[in-house]
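The structure is given below, and queries will be raised subsequently.
Complex shown without one protein chain; remaining protein chains in place.
Lettered A and B in written order, each chain numbered from 1.
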Amino acid sequence: MLPKIEYSCPQTLEELFEILEKYKEQAKVLAGGTDLLVSLRDRIEKARHIVDIKKIKELEKLEYREGEGLVIGATVTLRKILESRVVKERYPVLWEAVRTIGDMILKNRATLVGNICNASPAADSAPALLILEAKVRILSREGFREVPIENFFTGVKKTILKPWEIVKEVFVPEPPRNHFGRYLKMMRVMSEDLSVVGVAGLGYREGGDVKIRLAYSSVAPTPLRIREAEEAFLKPGTIEEKIERAVQIAAEKVSPISDVRGSAEYRLHLVKVLTRRLLKQIVEVV
Amino acid sequence: MKYVGKSIQRIDAFEKVTGSAEYAGDIELPGMLYTKLLLSPYAHAKIKSIDFSDALKVPGVITIAIGEDFPFRIGLYVNDRNILARKKVRWVGEPVAAVVAENLEAAEEAIELIKVDYEPLPPVLDVRDALKPDAPLVHEELGEYAHSPAFNPIPGTNIANRFVVKKGNVEEGFKKSDVIVENEFLMPQVSHVPMEPHTCIGQYMKDGSIKIWTSAQSPFAIRYILGYSLGVPLHKISVYVPYVGGGFGGKAGINFEPLVVLLSKKAGYRPVKLELTREEQFMVAPVRQGFYGKIKTGVTRDGKIMAEKILYVFDAGAYADYGVNIGRAAGYSCTGPYYVPNLEGESLTVYTNHPWGTAFRGFGHFEFLWAIERQMEIVAAEIGMDPIEFRLKNALLPGLTTPTGEKLREDAGRIDQCIKAVAEKIGWGTPPVKITPNKIRAKGIAALWKAPAMPPNAASSAIIKLNEDGTFLLSVGVTEIGQGTVTALAQIVAEELSVPVEKIKVVPFRHTDLTPYSWQTVASRNLFMEGRAVIRAARDVKEQILEVASQVLRVPKDDLEIEDEKVYVKGRPEWSLQLKDIAAGYVYPNGNTIGGPIIGRGYYVGSRLTYLDPETGQGYPALKWTFGAQAVEIELDTETGEIKILKLVSAFDVGKAINPMLVEGQIVGGCVQSISLGMWEEYKYDKNGRMINPNLTDYKIARAGDIPEEHIVVIIENPQKDGPYGARGVGELSMLSVPPAIANAIFHATGVNINNLPLSFENIWKALKEKR
Partner (left out) sequence: MEKKKIIFKINGVEKTVEVEPNKTLLWLIREVLKLKGTKKACERGDCGLCTVLLNGEPVKSCLVLAVEVDGSEIVTVEGLSRDGELTPIQKAFIEHGALQCGFCTPAFVIVGHWLLNRNPNPSREEVVEALNGVLCRCTGYRPIIEAILDVAKKRK
């Protein structure tokens, strides 16, 4: 059973911050609850004051503005994101990544902001957001700050978020024009699983060059963008050489562990295979 | 036939689709208390002391029990199990103490406050290590345990049972062989993962009687063992079983029922409920035993098996009560469905400090068929023979002898027809195809057989009552665990008595006070055995009906016919009686009454079954053999090890499909379970023997998206003359031999032999990498 907890359900941001400041480390934000309730039950989450943010109107935004980008509010469910045509058409890599999180029923509750705040190394939305160069918009009574998602994760299940802060929304800027992006996820089964390794990649043309971006799940303590591999790809050479260079550097930069879903050795191998497959698709399309 | 052989709807379907079917967890009793278990964190350790004084202070806690409170041993075949751990713990997860409280929260809170002082002992975590002479002993007192005479524990070792089978002369056989092939095979422990975790409620009554409500397959086995262990006469024990939310063997024996009963006594005779959480289901409840096999096969160039030397070792875990029979069953079927003239087989059930093992659908066979069907493929390749041809050449056909020297009966069913059927439907004979540089499609095949693993005196019985309105009530001891046997039994009653199935109710629960005896709901035995008992009960009913009707209609009994709820004179249908008019005695217009309530009864035991010779294993263990074969076409990604099953073909000689929809349902469902076990499932342990994946996030089982793209089911019907309408059992059989078919396909695709389960993507990748 769940531990003894208190529960509040503020209607406004003002009320919310009052509660967060009062309870500090003891407070934990509840949106979809699909991660939080499990951590509470397993006694991993120690906070005992649960603050439900689903009634706060300002957090419900799912909005796209041409030329600016996409805003995904803290309480926007994965299901809403999947049903958004704009996300599917403009941010296909994000759409594809969201599609692989949990199952259809969980997606009715689980939120994208929850997925990143939970900060699992296996968070599937994170690699997509990393290569889309998303910004995390953080709010507290003291004010507002916007942080590149690359700086958001600090370790396994750890972020820069202070106990009195919340992620109000994630902002995803316009991706590069005519980009092609995909999320390749290796699972232990075909149906539904956490990732053994996940790779998000996108490519686009700038000048005469094909530029790429690459980010990974389940290969390091945090979701990881590997800019060195992206840069290595840019250096002159045949397409095959460029791909192999990126693959090798990606393999050097990851630090996978062995766990119940796969060995470090297998993960390292998959990083190479999936990166190579993804880059081949990218250069074919772009 | 009007009812037998028809795909009628399940008789329990309405209750199940509306959510009104009752399961043990749904039962609430007045004054009911809840219990929570404290589990051992050590695989092997002495219990030095237990302090639960703080735990007792938690408001709502009624009592706390530890092992010494219950000095009873229980066990199905070997009495090796404590109610709660005593003196030492034998696996990570063994219950050490139980808190009984007014509510679950209080019990959980109290559990955290119990302090146990352990002295760790060296654990045995590999079944092969357990056999070494210097291995730590899991049960020092093995020699003191009572056990069934059919089993041979070896005191001073970890061997809970040694089964030996000897036939012909193995040395001679190997001498006559051109090629000798030897291989080793492994299978990890896996869980039944019944959707309904183990749940039971026990109440000790002040008059010394005992009531149990439980999600169990075999209420009579529970009653018997409990009575034996506690010294309570059977008429004082009542076991009630509602619908069971999946058992697959995991609920076949006796599990937590003695615990809740004894806790009830300690808690002042109030009912006590235990519901395992999913994590506990993995860690505390029994599992499928792990397996190690070593097979040496001698074969001639033209493909005749001349000799086989076989060693099977089952990882029984901490307790072997049911597990000894698993080793025995694998032992007497050890060759698979092939004729082996010279054989030496040894099958050991061995204690380790793993969770304890029990029956699991097709027990012994799922494990050893993995080994045998891989071995057959490897041997065929060694002599350059097509694996289908090789199997057919050695097929165990009627008239040939099994490992125990049983001459297979003429109507035993045909393995050759099963093999040919799947070969044809999978399109055998085409080479592997490369779809892309790293994707190959290939086919694989494997065969199977099994007989019910049961004592020779395992019995079944049935009662049929004619109600006052002409409807019928059938009562049988086989539990409804999803397999649908009771629907088929209703069809048999309908056929025998010529009455629509809608007018027959099968009592939906089992209650040992009311229900006729059945040994157990296991072994794919119940359609066959309850089926025969039901036919006899129906004929008894018929006889009683005719007895009264012949007096009323004033014709001899043999001139009467029962049809469409009437009994009438042959050739004179206008001279008839409604069944309802004689259901409780026939009343003449003046009030005179003859006859009385009609209650039919029937029983069945296997004919001429024997104990097996302790030295040679020779004898008659099998009520019936069911044969089958599986074939797959897979697509393998050689870079990542991923496989997809494009097509699966299953063929079984079921004798007669009483209800084809239910037979197909068993086969389709069993095969998916088989794929799931074979490809993904595995108890993973840390170095101290602690399971690291005890939940359904980390222990994956098949979901809707994991099933084969296509599955063709072939039902072959060579009737067995003593089966009900010719039927044989198939429930367990459906989950046999899919993993070796997959591994054989991988072999054909790549030339790589994988002999260890599971066939996870990573394990396949590793095997392919090692070859490169």
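Definition applied: a residue touches a chain if its C-beta (ideal position, glycine included) is under 8 Å from a C-beta of that chain, and two chains touch if they have at least 3 such contacts.
None of the values given here were measured: they were computed from a predicted structure.
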**Asked** Of the residues listed, A:13, A:29 or A:50, which one is in contact with the missing chain?
**Response** A:50
**Prompt:** Which of these, B:244, B:442 or B:553, touches the one chain of the complex that we don't see?
**Reply:** B:244
**Item:** Omitted-chain contact residue, chosen from B:196, B:321 or B:344
**Value:** B:196
**Prompt:** Of the residues listed, B:95, B:336, B:665 or B:726, which one is in contact with the missing chain?
**Reply:** B:665
**Request:** Could I get the residues of chain B that touch the absent chain, sorted low to high?
**Result:** 7, 9-10, 12-23, 25-26, 28, 192-197, 243-248, 275, 277-278, 481-484, 661-662, 664-665, 668-673, 695-697, 701-705, 707, 711
**Asked** Touching the missing chain, which residues of chain A?
**Response** 1-7, 9, 30, 32-34, 37-38, 41-42, 50, 52, 54, 79, 102-106, 108-109, 191-192
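Definition applied: only the chains that are shown with their structure count from here on.
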**Asked** When the C-alpha atoms of chain A and chain B are each averaged to a single point, how far apart are the two points in Å?
**Response** 44
**Touch list for chain A against partner chain B, complex** = 1, 186, 188-194, 196, 260-263, 266, 269-270, 273
**Prompt:** Along chain B, where are the residues that touch chain A in the complex?
**Reply:** 104-105, 108, 639-640, 642, 644, 679-680, 684, 692-693, 697-698, 700, 702-706, 760-762, 765-766
